[in-house]
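With one protein chain removed, the remaining protein chains of the complex are shown where they sit.
Chain nomenclature is as follows: A, B and C, assigned in order of appearance, with residue numbering initiated at 1 for each chain independently.
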């Protein structure tokens, strides 16, 4: 896959990062209005990782996102109204029909698989999808996202090793965002660079600035190229930071303000705006126009979700078995 | 811990390696006589790893052996008759009273913990013992043995990482013996050197010639010293080879003869005999004397086990709860 | 005496036991600095320090396995599972290591594994489960589930002092919804003893956890219809109080087994079996189960409300059984 980007692609990166952030901001409002059911998880500050990596994939490839990867789902084609409905526990095409929460939705056609909450479990599952793709002679790639914390799970280990040994086209993106809930990374694992874990599986591991959408895109392209060339699995560690609490209810008072300040300067969207302007890919006016278009679009989508019905109680009995 | 060895220590290494092998050979005879109940697992060719490593420990330290580590249990003080009784499903002090099989016996006083069959599970358990020792201000070390195959399990990963993060005095010995049952190491994990896995946990990993009892002893001493000094967990990879099938019923026809030939030359006992003789620590006569003493001792012990009763049927109902 | 919530009662038990016995310590995810996802352990890190309130990596097998190891050394670990649904990740360590250690190697494993269970919180399929049946067929384990603040404290203390592995299920719907006056000082609620929460003549409702309150609500309402429910709160699920169960059934001759978990393979099966085996003679009607239907726990409010057993469903079953 070529790593040279067209103007449109540069703008698309921006569009999806901005869409992610605005969508989550809209969700925050809905949350305050008690319209979001259950918890609300934000990916503020991490949008570049989700968006940049997903752009390295093509149709037929699969991702398994986690709570910080709404951006990847958007790139893969999920509609904002579907996410709104999901978060509002509403019914409708493309939702889980009120059965599962937040981003736990799947569409095998669009190429995203709904995670379960048990962290790490999607790694073996995505290895299995990669295995099937290989057996079926499809040249597809699977990508599984998880956090620094989730890499402590047994499922992560078993899944990555399985993919490595069977030379499966699976990329594991470890989003090292400094914390797992309240637990700082150094209490999760002694390594500073999670990419080093790749060595234990005999596969390539690469570190990337998770706040730099282009760098993420390029690193993922390299991993995707290897995977498609039959060279097997790899790990990418995206270094980033969780700029809000674990969920809406967590004010993350345990995070030192200085650290937040440093990362505030690294905001992936703000910096990318500068990049676009410096490279004459956009100017303040065009960015503003894009932002407004996104907001207007999200407003419509949120409205649709707001008007969507809750699922029928009895519907909950169906579909446990074929 | 000093790494200079007394003559007695050199001879002890020999004694326990020879004891391990002879004991297992005696068990093989019992197996053919249908006196061993269930499977019989041998550590032929791997005796140096079990014995050398266990010698690096002291009273109060704990090991958790696997099927190839009978030698470590002997060093820790298990009596051959206890092992014979175990394998013959007999009752008696120091056995599991017919409840569990082969080396699945524990003695917290002598410092060995009976493994369960689920591979990898002992890693977290031994981390917990190390944690307790630390909390209680005892300066103890725990050592958990497992094979190349068992390192693929989630429990291994979770346990090693847990011990690493909490800086626990736990040493994980990976016995890389070329196979996991019928599965060659390269189908278990892509890495050639399992010690490299330590990097993924941010702890030291060392490779040692598992057929060289002194090298194993010394490497383990280094890890033990680090552990006792509060420097935390580490991994040792002992490179060795399983010279018989997975168990008595497996003729390991899947292992290339050339490979076995190569390793035959590396027999830990034969080579150590040469070492002892070359260094004037023993001669043919003294070795023969030791061997015969061991055989005579084992004969007595096997006889005791043979005469020992089976457990009473009703006894099986007791002791599920306190 | 002071009025405390179910959640505070749990915290009190932890704190008092840690005070009483220096071998008691806590481990789990986010239980230290943060005080736990539900703030159950809030303040304990400050009080007892990082050596006794240990924030662990996300690894339930390691948490439970390490607790086992520490227990073998004489410690009294209390492990938190952030949501009890994640206990499935430690299923192997619990059923194979913890449960069988005393039997097969003569070494007891006095650990407590506790965590929030149950629905009603819009938590969806992975934050709402009731897992007691997963463990019911494993000799060597114990299980308790308190329904009141008093029991929450007393059972947890009993669990911590118990010589065997105890799974302690705390129903998250009750955390802050119920409170009562409980003694400030030390007391235990013995494991294995049920409690008759309400005497009644017509039908025994045998239940536990959040459903105790559902049963009491239904009983209150049915009173006016002339149906007198007896409500037996099991409190301990393994071992269970056979005597109390059978006594109640012998007295009323009719029984409803009520639980929040789904139907097939749910806890009620064991109760039905022991009742139909031991006091068959005394039964004046079928043994009735009121449970959730056989689906995962759905998330959306109308679905979850439809899914969960409630007073109305119980009343309907009771009316039918009374008329039998």
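FYI, contacts are C-beta pairs under 8 Å (C-beta built on N, C-alpha and C of every residue); 3 or more make two chains touch, one makes a residue touch a chain.
What you are looking at is a predicted structure, and each value in this text was computed from that prediction instead of being measured.
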Just list which of the chains on display the missing one touches.
A, B, C
Contacting the left-out chain: of C:35, C:57, C:77 or C:125, that is C:125
Per the touch definition above, residue among A:133, A:178, A:245 or A:311 touching the missing chain:
A:133
Thinking of the whole complex, not just what is shown, which of A:16, A:162, A:272 or A:310 touches the missing chain?
A:162
Residue, one of A:113, A:150, A:238 or A:287, that touches the chain absent here
A:113
Contacts from chain C to the absent chain lie at residues 85, 88-89, 91-92, 95-96, 99-100, 103-104, 124-126, 133-140, 238, 257, 261-262, 264-266, 268-273, 275-278, 280-281, 283, 285-289, 294-296
Which residue numbers on chain A touch the omitted chain?
96, 99-100, 104-106, 108, 113-114, 116-118, 121, 123-133, 135-136, 142, 154-155, 157-159, 161-162, 165-166, 319-322
Touching residues (missing chain, whole complex) on chain B
37-38, 89-91, 96-101, 104, 116-120, 149-150, 152-155, 180-183, 187-189, 254, 310-317, 320
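As a convention for this text, only the chains that are shown with their structure count from here on.
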Distance in whole angstrom between the CA centres of chain B and chain C is 41
Note: chain B sits from chain A at a C-alpha centroid distance in Å of 45
Centroid spacing, where centroids are CA-atom means, of chain A and chain C in whole angstrom
36
Residues of chain A touching at least two other chains:
152-155, 187-189
Chain C: which residues touch two or more other chains?
57, 59, 61-62
